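Just one protein chain is left out here, and the rest sit where they should.
Right after this comes chain A.
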Amino acid sequence: MNYLVGAFKPPCNIFISFADGRSRKQVPLKKENGKTVMAALFQSQENIVGEVVIEPIHGKKVEHNGVKIELLGQIELYFDRGNFYDFTSLVRELDVPGELYERKAYPFEFSTVEMPYESYNGVNVRLRYILKVTVSRNYVSNIVECQDFVVRNYTPPPSINNSIKMEVGIEDCLHIEFEYSKSKYHLKDVIVGKIYFLLVRIKLKNMELEIRRRESTGSGPNTYVETETLAKFELMDGAPVRGESIPIRLFLSPYELTPTYRNINNKFSVKYYLNLVLVDEEDRRYFKQQEFTMYRILET
């Protein structure tokens, strides 16, 4: 029995650790199985330095055709399960073919790694970075160990950040003018604005501001679009009259947002929209959707 178990279990344990693992910031990362684990956080152009420890199970020797570590940036499209597109792939050979009898540590270093895309866990797509250690063997399958890490890239505040201002309406029924102070917001930003009622001939019940995320994957006829509503924020209760202006102040920090991603490796895009919804007494909804850009600034 023990023999059998031993036959399927990998003959060694592999540990991957980062050199600055203790001091490095950890962020939550959702795994495939739904569990959230903490993962180390990097940004593009950082050196990724660490150590791989291979520890054979007690009393066994591990024969191998070489040990390597890869840094992979992968895009996984769920409808195309099993296919990963590696947009980044770096390899370091850690050991030449030979045998391992005891615990052995291999330091590694990827310096100034170009990681242009951020880790992302969407509805139909996942972008992830992993360190993959492979112990190649003959006749039997390779021993593989992966370590996820998270990449976030910071952008400076945009130099041009115009407000969004628009007048919309249904003829002779409802005319409003709304204004969001900016078109680009960072993740902890506040959306400030105003809705100005120019004409109200319908009996409104309330008004909400929604933040919607639109994730489109694939291309051409195989495009999949998934829209999620991340926030529903009631702006107004009751029916306004002509000339009334309603303030908007929506703090973005409580919501799980990401920066806007445009055409990531030609595989997917993630865009954000502000959806202003007016609901009348018969629960009819009138809305106007407006794209805005999210970006990430370096948190201090």
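By our rule, a contact is a pair of C-beta atoms (placed from the backbone, for glycine too) under 8 Å apart; a residue touches a chain by one contact, two chains touch by 3 or more; residues count from 1.
Keep this in mind: contacts and distances are computed from a predicted model.
Choosing from "1-aminocyclopropane-1-carboxylate synthase", "CHCH domain-containing protein", "Vacuolar protein sorting-associated protein 35" or "Translation initiation factor eIF2B subunit alpha", the protein name stored in UniProt for the chain missing from the display reads "Vacuolar protein sorting-associated protein 35". Of the candidate positions A:Cys146, A:Leu187, A:Ile202 or A:Ile246, contact with the hidden chain is made by A:Ile246. Remark: the omitted chain is touched by one listed residue; of A:Met236, A:Leu257 or A:Leu274 this is A:Met236. Although one chain is not displayed, chain A still touches it through residues 206, 231-241, 244-247, 249, 251, 253-254.
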